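Heads up, one of the protein chains got dropped from this complex, but the rest are sitting where they should.
Entry: chain A
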C-alpha cells in the first residue's frame, strides 16, 4: 500500500507513466487493422473498379461488394475486442480523397470497357486496390499514434 511519501515520489510517478505507455502500446497494437482485413477491402475495391469490364449479370457481384466490407468489419471488430477512438477530420479527409480516386479509376474502367479494352481495366483496378491499401495503412498508423499517446 502506498503511503503519502510515495505519492509525491518522482520515481513512482515515472514508473506509473511508463506502465501507462506500455499499456497504451498494447491497445495500439490491437486497434490496428489486421493485414487480412486491408487485403480483403482492397480486393473488393479492385473488383468494384473492374466491374464495368466484367460484363454479364453483375447482381451477385454487387451483393458481394455491398456485404463484403460489412462482413470483414464485423469479423475484425469481434476479434480485436477494442472499439477504437473516433476518427478525426484528417482521417475523413483521407477517406474522401480515396473515394474520389476510386471513382476516377472507375470512370477510367468504364471508358476502357466501352472502348473495347476491357482487359486493361485490370490496371485501374490494381491502382484502386493499391490506393485503398495505402490509405488504410496510413489511417492505421495515425490511429496507433493517437492511441499510444498518453493524455
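Note that in this section contacts are C-beta pairs under 8 Å (C-beta built on N, C-alpha and C of every residue); 3 or more make two chains touch, one makes a residue touch a chain; residues count from 1.
We adopt the following convention: contacts and distances are computed from a predicted model.
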Which of "Sulfur carrier protein ThiS", "DNA-binding MarR family transcriptional regulator", "Chemotaxis protein CheC" or "Sulfite reductase [NADPH] hemoprotein beta-component" matches, in UniProt, the chain that is not displayed: "DNA-binding MarR family transcriptional regulator"
Contacting the left-out chain in the complete assembly, out of A:27, A:65 or A:95: A:27
Missing-partner contacts on chain A, residue numbers: 2, 7-10, 13-14, 16-17, 19-20, 23-24, 26-28, 30-31, 78, 81-86, 147-148, 150-151
